[in-house]
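Quick one: the structure is below, and I'll ask about it shortly.
Note that one protein chain is taken out, while the other chains of the complex remain in position.
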Amino acid sequence: MKTVDNTRRRVVQTGGALAAFAAAGLLPTDALAAWNQAAFEGKNIPDTLKALNLDNPTPSGDLQIVASDIAENGAVVPIQIVSRIPNTTRIALMVEKNPNMLAAVFDVPEGMLPDVATRIRMQQTSNIVAVAVAGGKVHTVTREIKVTLGGCGG
Amino acid sequence: MKKPILAAVAATAFLAFAAPATAQTAWGPGADDAAFQAMLRASFRERPGAPLTRLEQDPVQAFCSDPAASQSRAAAATAERLERENFAAVKFPADGQFLGDWRRGEAIAQSGRGLTWTDGANQANGGNCYNCHQISEAEISFGTIGPSLLGYGKLRGNTPEVQRTTWAKIWNSKSSNACSNMPRAGHMGILTEAQIKDIMALLLDPQSPVNK
Amino acid sequence: MKRRWYGAAAAVLALAFGGGLTAQTQEETQRGIEAYRQALQQGNPAELFEAQGEELWKKPMGPRNGTLEQCDLGVGPGKVAGAYARLPRYFADTDKVQDLESRLLTCMERYWGIDVQPVIDAAYTAPAKREIIALTTYVSGESKDVVVDVRPTHPKERAAFELGKRMFFFQGGSHDFSCATCHSEDGKRIRLQDLPNITERKGSALGWGSWPAYRVSAGQMWTMQWRIQDCFRQMRFPEPIYTSEATIALSVYMAATASGETMRTPGIKR
Partner (left out) sequence: MTSPMRIRANVRDGVVDVRVLMAHEMETGQRVENGRPVPAWFINEVVATHNGKTVMTAQWGPAVSKNPYLQFRFRGGAAGEKIAIKWTDNRGESRTDEATIA
């Protein structure tokens, strides 16, 4: 059941099907785009948003960051992002005080719920910024997570 | 602090200390001194910065390694004697100045580094203070093995007597409580005199966040 | 979300302006930490190591090209289920009390035909330790939710328990620390890490019953031997040798004290 391959581009395998969905308008147009290097190298939130083509984010109460207020260790901070905004097609997760802001971008194809969870590194106590794209509009929410010092400090 | 009755104790101290190992109460079968020492020798290896001599106990360590015995009423006199001996070994600052810089003190209190086999020889030792104590209110990550030191100077004042008592406690915690969980920062060479002055300032300086 | 911001601001104010709200802030801290720990439970990367360990258990290895499938962990050759909850114990074939890791060494020597000294000597982060860490994780997972049943009866088990207890209280080093300094009272912590009281059944189970554990701080899988080794490092002791008598004696003391409680292995920790 388990298969391993070393193909560089996933399109080789599934390109046909994906292209068909993209043509049918079921995927965000840039879902097939290569890894967005400029966005992941962004050193501040505006630059990162610009590289992601996300303009004028508006605070939204329908976008939520689910996380503990305090992380016992910054190496692993569990973060869940839930959007209740209809037609959410993209979710981005940024950490204000990391050397590079952008941690992850999720495309939300037809059928996927705009509800994702992952674990990220935080260098220090910081704001977490989530951004969601829905119906051509950009929504955002911010939340602070404290990173504590742990262990015996040695 | 108990007042030392020096002369009387010196003699008994010597007697009890002639053979600390035999003072051990009985551990269960198979864990006699010889078996235990053999186990220690076979089980540990020296690493840079963490020599095997760390397993050689001083009188306080030997006494406190058998809590059933050291906490017994019969051991009270020994505990008091150990406290007096440790108190006698406290070195007060040569220049009479007890307080350094509380900002440096905060950094020392935060640091848990030093004297492990993963610390370099040039690593400045930390005080490990926050591991066990609440100290300044801004640091929410603090331990609870020791009491909260929040408002330490505000509650006690910054009198010469408080300074001496606090210094003795930090330099050698066993000077007032033979089996205190707190390391003997000065006595064991963990912190320098200058570092202890900085810790003192963190606790007693009215400008320190501890006393705000 | 806005409300959260105000909450955070209030907490900061409380911190700045003194004692009144301290208890509440501490409670919030504790709640935050609890939520964090629960979130970690949702997915434990220890599973990745369990999978590797299971594969290794069945895979022919070493000069003998044998597998560990005949390895007797104390509950019969090749039996893994529930084995970890009954270790350490006395093994007649080696005439020794062994914990899981020392027993695995015996089996690797016997069935793989490898020299295990390099495994003993290697740092925990070295490639030589990878296999035994994965195997330990796998075997521990097969005792998840199993009741700890380590009751020293053999004279060597009883001696190991007593030596372990004595080791637990043994003070030394530059800081006068013993295991008991941190692990003999309820409700204590270092920084924000809760310290189990190992001298009692429930507390000992919190410790003994949750290792091996995935350490998120370094992204490493730590076995009980590694946990003990790092405790001694921070106690400023010299290094306990892998699977040495003292580490196994301490393990017997902890496991026997935890008997009757439930294994929650493998764990996940800060």
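Read from first to last, the chains carry the letters A, B and C; within each, the first residue is number 1.
By our rule, a residue touches a chain if its C-beta (ideal position, glycine included) is under 8 Å from a C-beta of that chain, and two chains touch if they have at least 3 such contacts.
None of these values were measured; they are calculated from a predicted model.
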Partner chains on view for the chain not depicted: A, C
Touching the absent chain when the full complex is considered, from C:Gln52, C:Thr223 or C:Thr257: C:Gln52
Hidden partner interface residues of subunit A, rising order: 1-8, 10, 13-14, 17-18, 21, 27, 31, 35-36, 40, 75-78, 80, 95, 98-100, 102-109, 111-113, 115-122
Absent chain, residues of subunit C that touch it: 42-45, 47-48, 51-52, 214, 216, 219
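Operating definition for what follows: only the chains that are shown with their structure count from here on.
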Contact-richer chain pair (by C-beta pairs counted) among A-B and A-C: A-C
Chain ID, smallest distance between chain and overall C-alpha centroids: C
Chain centre separation in whole Å, for subunit B relative to subunit A (CA means): 49
Two or more partner chains touched - positions in subunit B: 112, 116, 118, 128, 130-131, 140-141
Numbers and ranges of subunit C residues touching at least 2 other chains: 29, 190-192, 234
Of subunit A, residues touching subunit C in the complex: 59, 61, 64-65, 67-73, 75-78, 117, 141-144, 146, 148-154
Contacting residues of subunit C [partner subunit B, same complex]: 15-16, 18-19, 22, 25-26, 29, 155-156, 158-163, 165-167, 169-178, 180-182, 184-185, 187-192, 195, 232-234, 236-241, 244-247, 249
List of subunit C residues in touch with subunit A within their complex: 1-2, 4-5, 8, 28-29, 31-37, 39-40, 42, 190-193, 216-219, 234, 270
